[in-house]
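All protein chains of the complex are present and in place, except for one that has been dropped.
On to chain A.
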Amino acid sequence: MATPTKSAPALVRNPQSTRSTIALKLLMASSGIIFVLFVLVHMYGNLKAFGGHDAFNEYAEHLRTFGEPMLPYAGLLWVIRVVLIVSLVTHVVTAVALWRRSSHARPVKYVAKKNGHSALSSRTMRWGGLTLLVFIVWHLLNFTIGKVNPSGGATGDPYNLLVDTFDLWWMTIIYLVAMAALAMHLHHGTWSAAQTLGLTGTARARARAKALGWVLAVVIAGGFSLVPIFTVVGVITK
């Protein structure tokens, strides 16, 4: 349409690739992949709860003594923590920047709008991400920073803290809801990261990336959910 309606934006001169929305997306995808790898390993570690009190606590202690004496006590854990904190800040900051852009991109909303061709998980990434952020704060208070025992018991023993927490049915529900949010975030996030990194140039690669999203969502969120479920039904006990 050749009829200009307002003073049109000028042509951008000498733009920088690193200042584009796609550069933000690349940061988001890379930090997201770090999280995918982290939750995969974290989920594996949690399954040690099925091995009983000693196996689980030994694993937790081994995470701290890993690499000794080359690394100090809890050295590896702190390296991982720093990487995760940097990734989290990157992921959230870029998400907020892109969210703001998107809200400005459509100032007048549609009276009627159908979104029938996209997955629910893809349209709930932002609110789902916020849900996960709130959950992460609680989860860290629960098991890492504060060691809050919701049943009021002792907090010094990782395995006992875990059993005490998931023995409460409402805590199990909170964690299962969070895992549902994680599954949805992983389902779209995996495919979206592959697409953002430019790895889905063919129909076959696209189908594979989508399948990987399903597999990671089911394996990771499903694997995490096993421990709370088996604790609340009384299989995992003190």
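Criterion: contacts are C-beta pairs under 8 Å (C-beta built on N, C-alpha and C of every residue); 3 or more make two chains touch, one makes a residue touch a chain; residues count from 1.
Methods note: contacts and distances are computed from a predicted model.
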Chain excluded from display, named as in UniProt, from "ABC transporter permease", "NADH-quinone oxidoreductase subunit L", "sn-glycerol 3-phosphate transport system ATP-binding protein" or "succinate dehydrogenase": "succinate dehydrogenase"
Selected residue (touches chain absent from view) among A:L26, A:L132 or A:V163: A:L26
Per the touch definition above, residue among A:L40, A:L130, A:V148 or A:L197 touching the missing chain: A:L197
Positions on chain A where the hidden chain makes contact: 1-6, 8-12, 15-26, 98, 101-102, 104-119, 122-123, 125, 188, 191-192, 194-203, 205-206
